[in-house]
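Supplied in structure tokens, the structure appears directly below.
For this view, one protein chain was removed and the others were kept in their places.
To keep things simple, chains are lettered A, B and C as they appear, and every chain counts its residues starting from 1.
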Amino acid sequence: MKTFFPEVGPVPYEGPDSTQPLAFRHYCADEVVGGKTMREHLRFAVAFWHTFRGTGADPFGGAVYERPWNTASDPMERAEDTLRAAFEFGTKLGAPFYCWHDRDIAPEADTLAETNRRLDRIVALAAQLQRDTGMQLLWGTSNCFSHPRFTHGAATNPDPHVFAYAGAQIRKAMECTHELGGANYVFWGGREGYSSLLNTDLAREQEQLARLLRMAVDYKREIGFQGILLIEPKPKEPTKHQYDFDAASVLGFLRRFGLFDHFKLNIEANHATLAGHSFEHDLEVAAAEGRLGSIDTNRGDPQLGWDTDQFPTDLYSTTAAMLVILRHGGLGQGGVNFDAKVRRGSLDLADLFHAHIGGMDTFARGLKIAHRILSDGVLDAHRQQRYAGWAEGLGQRIMAGAATLPELEAYVLSHGEPQPRSGREEMLENLVNDYLR
Amino acid sequence: MKTFFPEVGPVPYEGPDSTQPLAFRHYCADEVVGGKTMREHLRFAVAFWHTFRGTGADPFGGAVYERPWNTASDPMERAEDTLRAAFEFGTKLGAPFYCWHDRDIAPEADTLAETNRRLDRIVALAAQLQRDTGMQLLWGTSNCFSHPRFTHGAATNPDPHVFAYAGAQIRKAMECTHELGGANYVFWGGREGYSSLLNTDLAREQEQLARLLRMAVDYKREIGFQGILLIEPKPKEPTKHQYDFDAASVLGFLRRFGLFDHFKLNIEANHATLAGHSFEHDLEVAAAEGRLGSIDTNRGDPQLGWDTDQFPTDLYSTTAAMLVILRHGGLGQGGVNFDAKVRRGSLDLADLFHAHIGGMDTFARGLKIAHRILSDGVLDAHRQQRYAGWAEGLGQRIMAGAATLPELEAYVLSHGEPQPRSGREEMLENLVNDYLR
Amino acid sequence: MKTFFPEVGPVPYEGPDSTQPLAFRHYCADEVVGGKTMREHLRFAVAFWHTFRGTGADPFGGAVYERPWNTASDPMERAEDTLRAAFEFGTKLGAPFYCWHDRDIAPEADTLAETNRRLDRIVALAAQLQRDTGMQLLWGTSNCFSHPRFTHGAATNPDPHVFAYAGAQIRKAMECTHELGGANYVFWGGREGYSSLLNTDLAREQEQLARLLRMAVDYKREIGFQGILLIEPKPKEPTKHQYDFDAASVLGFLRRFGLFDHFKLNIEANHATLAGHSFEHDLEVAAAEGRLGSIDTNRGDPQLGWDTDQFPTDLYSTTAAMLVILRHGGLGQGGVNFDAKVRRGSLDLADLFHAHIGGMDTFARGLKIAHRILSDGVLDAHRQQRYAGWAEGLGQRIMAGAATLPELEAYVLSHGEPQPRSGREEMLENLVNDYLR
Partner (left out) sequence: MKTFFPEVGPVPYEGPDSTQPLAFRHYCADEVVGGKTMREHLRFAVAFWHTFRGTGADPFGGAVYERPWNTASDPMERAEDTLRAAFEFGTKLGAPFYCWHDRDIAPEADTLAETNRRLDRIVALAAQLQRDTGMQLLWGTSNCFSHPRFTHGAATNPDPHVFAYAGAQIRKAMECTHELGGANYVFWGGREGYSSLLNTDLAREQEQLARLLRMAVDYKREIGFQGILLIEPKPKEPTKHQYDFDAASVLGFLRRFGLFDHFKLNIEANHATLAGHSFEHDLEVAAAEGRLGSIDTNRGDPQLGWDTDQFPTDLYSTTAAMLVILRHGGLGQGGVNFDAKVRRGSLDLADLFHAHIGGMDTFARGLKIAHRILSDGVLDAHRQQRYAGWAEGLGQRIMAGAATLPELEAYVLSHGEPQPRSGREEMLENLVNDYLR
């Protein structure tokens, strides 16, 4: 059997003082943090597209990576090699999950029928490799944005024929996900949006999108798929105005079309920042409504206006994310998917390991820091005290829906001015830094 | 009786060839465009805060304007002078409406009781000036963001005492708006949001905000106010994360808390652009759900990351806005409020006229251009043809909820690939330019 | 002889009332504006890369355009077909110029020697087509950013071998430009910059870049090339930090390395806006130092953080640009190159015509508007009056270098406070709108 990373063995945990680059310093899968192992908390997944199908291309230059799994002349042999490479990589890395788009794992053929046969063949191999390695599918999804047919959108296309094509792809991708025991199924609508209102009927397109999601809900029930349906917001890129702009927009959309109970969100860090939010903001918005399903972890560049999808190495960000996640009881069936790519100039296979190891260690540190912060209780005690007034008297009446505007006026007329109170933001920032070591 | 603009008379309409700066070239109030006069279409309002209370201050420098209505030593005399100046200005300009925050028209006193008495006195004068001049109140609102008590929010404050204060202010401001026959009442929550999740309970704060809006709905019914309640989205500034981020967020929020039928939106151009949208995008999002209530017109600077509130002079933007508005049947009880300020360096009273004249002319041109585009029908014909597939066959079945994913797959298996079609974006942009003259 | 646009004839000038999409409404090549024809003022060029080599690909999807010149199986036959298509297009459009990168016109072969032979063959064909059609080369340049070898930079690469490769390409491209009588030669350093300081020696890389530019100056003299060497600033994309950030940075760089007299700037609209400037700002910065050489016209999207390279259709922008250009005496040997691409969804050949026609008309209108503004003199009169104080007395002394800080203090002590004066920004914006028709 071919190996693609012959020079790398299983990545060991060596602790914080290790100087060996290909080792974990912080992620120790079996270490228990707050009653669960790190493996259970974080449920790391490797993204098939970036890590195994990425070429290093950017808008100003073509492919740069030379991958050993990409050398066969037959496209299906390349696809199988690529799949085997993914399982070898994930296994050596110790990532319990992987994620794919349909077109990542099996190349499109001339007809849908043939494309689906290719998928079947690859899915069979994936099932076997899952059994062999113990790796599992965190989620599957359908790529309804790369092919020219989706240039003007998939579900939101002006042409119902394209809508049908998207539906056909999604049906098959859901079926494959189901077969592989996927824990979730994701919708990311990179072309579900518009470029110019001059040629767009926004209201109609939003209704089309709702239709497709409804069909997916029905089909899920039909096949008995138990995974969670996830929508992944992104504000722009490739399309200028994307309908799934951010968590709040998507939740509003779901309520509007009666779909709220059927979907959760897959929040991506760099998508949140492109929308003008912090990562933790969008996580909190989703979690506050019980709709945080899973996360795509990566990091944007604060000076660049596009999706840079860098690996997460910022401890502030992973700590903030884990604070939200731990407070809301964890990710459930979701996980932490590395929707991240190495830089164009990171040409070597080893760079894929460095990148994932760095990301996993950064998340593991974030988990441990967040857990310590919550366990120590200083932060939460401050917050509880800050809102204490809502647990009694006037505050309680207001939240119970018992107060009226005239009553509030009467209260102020008799009680006068409220007392100013510091928010202590700088002190709390210092507190976080104290834990960061 | 004092006059504050002795050197300016009523601004005449002189047509496009006029070279007189203090005249309209395009806004002719009585000119009929598509069955309504321009006055009825546009319902222009002057914003009390910027135009009469603005000082030219910015974060790096204090007040620069010296206004003749601001010279009296007694604060109530200044308030009355300011109000008279506003009516003189609006009348000379020919703006049929004005808008205010409670604290713009009457200065806050040491106690709420005294502050309310001041408001009563000013509202009485306003009522008289409305009768004298025929000017009307487009909307009133309460300033629940400038006073130090609102530093950590109004409805979303951690202290219910502050919530009560906001409620008390809003009760009074709604009452005053009702007394003056205001057509709408606006909520803009500049401090309804948060700076750091370290000290914030987002879920609780959003529930607080919903409580306040519910009380306002109840109070409106109680007093029989017939105006429309409007929420004005803004993503950030002064607060980092504002809950009313954009139209989609607010509509989602309203649905979530059962408030959807009670509110419409007041969309501001520069707020939309700060949220990463175009002005017309947020107008269309609101209008697509029948929730476009009114607009705050201005213009941001594409290279600056804050609310510059410049007067609207860009014909592309006003044309795009009027296309949305005309297509959706106009602004109803709403209007076009100049939430805009002259630059710090525009020191003279005349600059206030130049700015409003420019804004009104730009909107009037936008109205006429949009009307011609829609009347000629070329744009809409292109759009209709683009979506023609949805009016028949498969498209119709899908929208009727009759199709399923397996049916879509079957369709593709038998019909093959959809036909690529150009979106013709460049041609349509050229078309708009043809009308721009 | 093949034709690639059989359905389009020479694009006629039909005047502003034409409703025929494939006609000019404003660009009339022979019309004289201020003593020169429009053809001489604007010197329009078609960009080979976007218009003939563009595929519609973006970071989330591959090629979508199917071009008739791209069908031959032999790469050199495709290259020749593409070149012929470009001349047919330019001729029908009436663009007097075109521009290329070396790798646009001739595909790279396995060795540099063979690649250069291919270039020679294509350049010979181009020379013949130039003679046949009268079209001329506005500028040539070398693509030192797309090939994998340039991943870490060309002149600024850590490896001198790559520097050598860039130098070799540039030598050949300059020679070809010279042979074809190119009016300018351009340097755009998309990979001349860095991604992370962790692995970058910024000071050294800047010196390397200066070395390459110096060699180009020497080689230009050696071959007797009379064209102007141009540097095109861009702040970011593809590289995070690009050394040629904006006009001011490049001018500083040139002075630092003694290259100031040897280069002018090629200013691109969307590059200026990505740098946080307006287009006209960077034009003015270059022109103020006598270094405005040529322009790449296009338009970015104010809500998107990447180079969208849309065709210029905004009259405000072209008017502002032409105001700068006319004031500084025109573009000289430079021209107006359409570094712009149709949207991914604009699939048809006709869209290429719509786009260029729209851009040319928009620039022609900008030219005529700017000329009228300058001829009427209102704007300049205002400006002259604003700075009048510098032409006499204290102002004159200061500018002559005769005043000292103590003298200035003495002046204030005796003259007191300066008089506040309005900048009249709103009135001047209205004035521009008056001309916009």
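Everything that follows uses one rule, which is that a contact is a pair of C-beta atoms (placed from the backbone, for glycine too) under 8 Å apart; a residue touches a chain by one contact, two chains touch by 3 or more.
Treat the numbers as computed from the prediction; the structure is a model and nothing was measured.
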Which of A:L254, A:V342 or A:A403 contacts the chain that the document leaves out: A:V342
Residues in chain C touching the chain absent from view: 111-113, 148-149, 151-152, 158-168, 170-172, 174, 195-204, 206-208, 211, 214-216, 218-219, 235-236, 241, 245-246, 248-249, 251-253, 255-256, 274-278, 280-281, 284-285, 288-289, 320, 323-324, 379, 382-383, 386-387, 389-390, 393-395, 398-399, 401, 403-406, 408-409, 411-413, 415-421, 423-425, 428-429, 431-432
Touch list for chain A against the chain that is not drawn: 16, 19, 21, 25, 64, 273, 276-278, 302-303, 311, 313-316, 342-343, 345-348, 350-351, 354-355, 357-358, 361-362, 420-427, 429-434, 436-437
Those residues of chain B which, in the complete complex, touch the missing chain: 56, 58-64, 145-148, 150-152, 190-191, 195, 236-238, 240, 274, 301, 303-307, 343-345, 347
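Keep in mind that, in the parts below, only the chains that are shown with their structure count from here on.
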Whole-Å gap separating chain A and chain B, where each centre is the average of the chain's CA atoms: 36
Chain centre separation (chain B, chain C; CA means) in Å: 39
Shared-contact residues (touching 2 or more other chains) in chain B: 276-278, 420-421, 423-425, 429, 431-432
